[in-house]
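Below is the structure I would like to discuss, written out as structure tokens.
What you see is the complex with one protein chain gone and the rest in place.
Per-chain numbering from 1; labels A, B and C assigned in written order.
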Amino acid sequence: MMNDKNSQKIVDIIQNWARKHSIWVLAYGTGCGAIEIPPTMTSRYDAERLGVRGAATPRQADVLLITGYLTVKTMKRVIRVYEQMQDPKYVIGFGSCTINGGMYYDSYNTIKVLDKYLPVDVYINGCMPRPEAVLSGFAQLQKRIAEGRANGAQQYKDNLEWYRANQKKIIPNWIMPDYNW
Amino acid sequence: MSFFDLNGTLKPLTALKQFGKKPHTISYPKESKEAADRYRGLHFNDLDECIGCGNCSTICQNAAIDMIHIEGHDGKKGDSGLRPRVDNGRCCWCALCVEVCPTGSLSLTKDYLYVSEDPDSFLWTPGKDNPEGKEQISFFSTEETSLNVLDRVPMPELEGKERVKSFAEVVLGYNEAEARAEASRCISCGLCTEVCPEHMHIPEYINAIAAGNDADAVRIIYDNNPLPEMCGKVCTRRCEDVCAIASRGEALAIRWLKRYATETAVTADITREIVNPEIREANGKTVGIIGAGPSGLTAAYYLALRGYDVTIYESSAKAGGATMYGIPKYRLPIESLDKQIDYIKSIGVKINFNTKVGKDISFKEIYNKFDAVFMGVGFPDAWSLGVDGEDAKGSMQAFRYLYMINSGDKVDIGDKVIVVGGGNVAIDAARVSRRFGADVTILYRRRVEDMPADWEEIEGAEDEGVHIIPQGIPIKVHKDENGHVKSVEYLKAEMVPDPKGGRPKPVAIEGSNTIIEATAVMAAIGQMGDYSFLEKEFEDKIKIERGRFIVNEKQQTGDPKVFAGGDAVNRTADAISAIADGFRACKAIDEMLSA
Amino acid sequence: MKELKESIIKRIKANFADAVERNDFKDNRLDFSVKKETIPAILFYLKDEMGFVHLSDVNCVDWLEDGELEVVFIVWSPADKIKVFVRTRLDRDNAVMDNLDMIWRQMNTYERELREMFGVQFTGLEAPEEFILEDWQGPPPFRRDFDSAAYAEKTFWHRPGREDAQDVRESIADRDGEEIPDFAKKYSR
Partner (left out) sequence: MREKATTLYIGPQHPGITGNMMVKVQVEGDTIVKARTEVGYLHRAFEKLQESRNWLQSFTLLCRFCVPEPDPVEESYARAVELLEGREVPERAKYIRVLMLELARMASYMLWYGGQNGSLGLYTMGQWSVGDRNYILDLFEELTGGRVYHMYIWPGGVRRDLPDGFADKVLRTMDYLEKRLKDYDDLMFENTIFQKRTQGVGIISKEKAVEWGVVGPVLRGCGIKSDIRIDDPYEVYDKLDFIVPTQEGGDIWARALVRRQEIRQSIRIIRQVIEKMPSGEFYNRIPNPHKWTLPKGDAYARTEATRGEVGMYIVSDGSTHPRRTHFRGAAYVHGITLLEDLLIGENVADISAIMNSLGTCPPEIER
């Protein structure tokens, strides 16, 4: 008879294995990076082989792909989308501009450092990242999930106040519902 | 259209044609399509080839490239010691940095995978962090695609045939459009400033010229050089050797640009107006300067600006030292030099001409009269060849010859002149002799490419019809019955490589004696100092070693009150080094006297 | 082409006395500067009477030094194959002009953008107040006195870790002891 701790561990492993093989990506092209998503998903690179496919609504999606820069206006929508997503949920920062502003580092309308506002699991560098890079980003995410390190949702919950303060700094007019996550 | 359209229903079944065909899919990560040969992926920087000019950093519109110190690259002349570090959180993979890299050390590779969970890991140093990138270079710049302007704006010159008719200045100078075009090639790295003995603010004045602001350029130039027009014409311009653009193309014409800027100030008065220097109130201290050469004039000018009462003692009738008497007027016209000296005098510098220290006034008197003394005495004497028959009439030192010509004297050289030596003095003497109609031959021990003279000068001499006999060692001067030079006998030499790795040595070939006819022979194999003016009592303090004064880094001799500079101190023996000495001495004197 | 251009200039000058033309372009381009009151009339005239039916572009240039905003309309005649620039200058502090979206319907979008980005007011424009920006509280951002980089620095974070970057020029000057005078520094890169 196994104790609870061990059985939990086995459950976790099975859960992570399952999660790793069904990564549903929310169909929300937030920036120019969205242009390499169709090639990734279609016949040449066929991401569905890896269990990566599109999901129409946040409630069904596992991964929020931040495809590049986020303008302040999109940021607001992205926060809402992220909060609507069900746990487990992951964020992939796609392209240089999610890391340190990219070419828009001096623009008045784009955020520069994504992880100040959302917990990011994996960054894929490039401008534009090639489909191969996108796929290896997903592979990295799968690895992270399998190792049980992809706990962005928990991190977000734990540090909600910090994230909120950062988000509110750039979104002055905060009219947001609280979602039941 | 009917409800059921047979054709329209069946045609889409064409998709079934694909059934069983080999898919187009690249099953990444099992297989991966190789990036194209020109793919713009991650950077690679050849750290040894890179000179740290920072042009990549300034072209980057995303401010993605920082210049940082990395271990093992401490920098040297022509290398700032900094290397680019790329922030891939900014980089947009546009490769403009590659296009502007003057050395071509920076390139992009086929590697494009950069996936990480840590957002702080995207700061990296190409070359150091990816040494394997060297094998994957894909996007690089060539001379053809480089965005550096590699070709210099050609300097208009007189034709060789025209030149030999007179002492008119050979180089005509840039006009405004040419100067702007040439100045706009500069990438403002500043590598040149380090090799300039005087550390002139080169990128700043070039940028001022490029921006169309010549007055500012003149002001910047006069900040630490009071004889810039002279430098603009005859400087040895070591700055151009390390120019970043020169790694692939022709160096910026830094010298000609300085010349252009200073020539926009046409007279001494206009110069004064443009430079408008701040002259401090007289502080009552006095400085005596021996020799009105570049070092003496520089020290005098900047001391005068600092409020000192400065007096120069000059043995000749005109100021300028070697630049006045050693350099032929087709390179540096007398009006140009006069203009600069008038300007220096207008600041309040007093010059006593025709006053030879040791004869007309004793060094001791100067020493006692002034609060500080600066000696810029130069090398007034020349080495002789040391061969038989050198005492013949028509055998002379090239340096003396130039001195006499520049003083306005006539020298009889006949119609066949042989100049022995390969330095600038030799070329100058040869070209001057050409202007008096003589047939001139230069005899040099080594090969033409070993000549220490400026390549431009050598080319100019060849254009004017000067013959050069390389690898020839003179052994005897033959005299005619009147005791006049008749011919020169020399031995052919072969170059023997130095086993220690030094430059090859010429070794005479026995029996290869050749005789060429001559009416005059000029030795141009070096100059030396004359320190006879120093009284015995100073010998203990003011030390001389191998023909030069011993000074510290402040140009101070063993006697704290006495400073020295110029040819009589430094080995490079060019005008800009002399100016640097003068400037350093000025600062040291100022420091000492205002303490 | 030359005659055509001249006849267009003649017709415009006859109808709009304040039009100042420029005709030194090599390609098929003409340029008229008018007072802002003339803009609706000249655009109507160009479109209805002269066949310049296509509005290519509308935009605004901020001439901060002159205290003026310049609005430029580019219209194209598919029949004559000529493009005409019509430009007018507005006072920067009081940038008001007439609404023009009855001439070309897409003007509405351009006017919304100019209003938001340059603060040009169009009297009679019916459109939601916000166009591209949301809850924007600063000055019209495309005006030249708005400093985007400074705003970004103030509002957003930049990732730290790059503070050890060095300036090539300064590091060389430090090494060799060169003193760059202050007045020269503006020419350093």
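Side notes on the structure shown:
In this section, contacts are C-beta pairs under 8 Å (C-beta built on N, C-alpha and C of every residue); 3 or more make two chains touch, one makes a residue touch a chain.
Not measured: the values here are computed from a predicted model.
Just so you know, the chain we are not showing touches A, B, C across the whole complex.
The chain that is not drawn here is touched, among residues C:E68, C:D98 or C:E134, by C:E134. Within the whole complex, the absent chain has one touching residue among A:E83, A:D106 or A:D121, and that is A:D106.
If you put the hidden chain back, the residue from B:R38, B:K77 or B:K505 that touches it is B:R38. Interface with the hidden chain, as seen from subunit B, comprises residues 1, 5, 7-9, 11-12, 14-15, 17, 24, 35-40, 58-59, 61, 92-96, 99-100, 108, 138-139, 145, 147-149, 181, 183-188, 207, 210. Summarising the interface, subunit C meets the missing chain with residues 27-29, 53-57, 59-62, 72, 74, 76, 78, 81, 83, 85, 104-106, 108-109, 128, 130-134, 141-142, 144, 146, 148-149, 189.
Within subunit A, the residues in touch with the undisplayed chain are 26-32, 34-36, 38-39, 42-44, 54, 56, 58, 69, 71, 73-74, 77, 81, 103-104, 106-110, 127-128, 130.
Everything that follows uses one rule, which is that only the chains that are shown with their structure count from here on.
Judged by the touch criterion defined above, the protein chains are all mutually in contact, each touching every other. By number of C-beta pairs in contact, A-B leads when A-C and A-B are compared. Between the Cα centres of subunit A and subunit B there is a gap of 58 Å. Subunit C has residues 159 in contact with two or more other chains. The set of subunit A residues touching two or more other chains comprises 99-101, 105-106, 113.
Across the interface of their complex, subunit C is touched by residues 72-73, 76, 99-101, 105-113, 116, 169-173 of subunit A. Residues 43-46, 49, 93, 96-103, 105-106, 113-115, 120-127, 129-133, 135-137, 139-140, 144, 149 of subunit A are the ones touching subunit B in the complex. Against subunit B, in their complex, subunit C makes its touches with residues 159, 161-162, 164-169, 171-173, 175-178, 180-181, 183-185, 187-189.
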